[in-house]
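Shown here: the complex without one of its protein chains, the others still in place.
Coming up: subunit A.
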Amino acid sequence: MTRHFLLAGLAFGLSALGAAAQDRPVLTVYTYDSFVSDWGPGPQIEAAFEETCNCDLRFEAAGDGAALLSRILLEGEGSEADIVLGLDTNLTAQAAQSGLFAPHGHDDVALDLPIEWNDPIFLPYDWGWFAFVFDRNRVAQPPVSFEDLARSDLKIVIQDPRSSTPGLGLLLWVKAAYGERAGEIWQALADNIVTVTPGWSEAYGLFLEGEADMVLSYTTSPAYHLIAEGDDSKAAAPFEEGHYMQVEVAARLARTDQPELADAFLDFMLSDAFQSVIPETNWMYPARRPESGLPEGFSTLIQPARSLLPSPDEAAAIRDEALAEWQAALSR
């Protein structure tokens, strides 16, 4: 028990330090780590919201989307979060099932998504298409489908679906596009895969260092190189099967002690002040296009003709089978 006293003492000291700033109501938003980083949307969004809300917006970060979900499930009813921001549709079925979230009440809002959106709980704030990104100087003829890729000698690096959300997206992409044949596609791809990394950063790093010809990322990735580095050599390969979407969403906790502030945040989330920050910090498409439009470089990006996105329940239902097929095909 000594431990608890020690910690309580420490906590007391820390909260005394922070007491001065505590007269304004606090809105606690749980999100993933890259959102709050100095290079992510967090700092600008915090400043913009605090200008209008007369509140203290606090972000708490937990790894990535899947870590965020585990955290909220762990905390359950006792969570201090008012808003959770950063799950994607591959995770929302499990989140909805927990009963921890309340409807967002923004059913009439017009979104700029390539698909219909009618989820009563989760509200999108940005989205993107998964794609294989390559360097035009190294790959002259990019593949036009998974089957084309499997036939080629191109080397790719992908992420592990067990530890990475883009990895899970790729797993479900192949499953959504090929259904029963998914296992066969993975077997055909096995000799193209250089390696499988724990997360997006490692995979993208390996690709940039020349370890692979292509990397699983987003159709928007080339925009970073173009806008931030003035480098137009990176491109995403359009696939005939269509591209799996990642829609990133936020939701309000049912037991929030700041329901009005939480609603105000969801309103703010779809306003220009929030949405205009997204393209050049999260490098995704804003869920509702701001009046100023998209940054210039975004017009050069490929626009997939077909978007693939199973419902959250379908995604949850197929992922165990898809993982088993993936493991079996790549373990040979």
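Going forward, a contact is a pair of C-beta atoms (placed from the backbone, for glycine too) under 8 Å apart; a residue touches a chain by one contact, two chains touch by 3 or more; residues count from 1.
Going forward, contacts and distances are computed from a predicted model.
Visitor: What name does the UniProt record list for the absent chain among "Sensor protein", "SbsA Ig-like domain-containing protein", "Carbon monoxide dehydrogenase small chain" or "Thiamine transport system permease protein"?
Guide: "Thiamine transport system permease protein"
Visitor: Which is it among A:Phe59, A:Trp173 or A:Phe298 that touches the chain not included here?
Guide: Touching the chain that is not displayed is residue A:Phe59.
Visitor: Sort through A:Val196, A:Met214 or A:Met284 and give me the one touching the missing partner chain.
Guide: Per the contact definition at the top, the residue touching the missing chain is A:Val196.
Visitor: Quick one: which of A:Pro25, A:Pro43 or A:Pro114 touches the chain that's been left out?
Guide: A:Pro43
Visitor: Please output the residues of subunit A touching the missing chain, sorted low to high.
Guide: 3-4, 7-8, 10-11, 14-15, 33-34, 36-40, 42-43, 58-63, 66-67, 69-71, 73-75, 78, 80, 94, 155, 160-163, 168, 190, 193-198, 200-202, 204-206, 208-212, 221, 224-225, 228, 283, 319, 323, 326-327, 330-331
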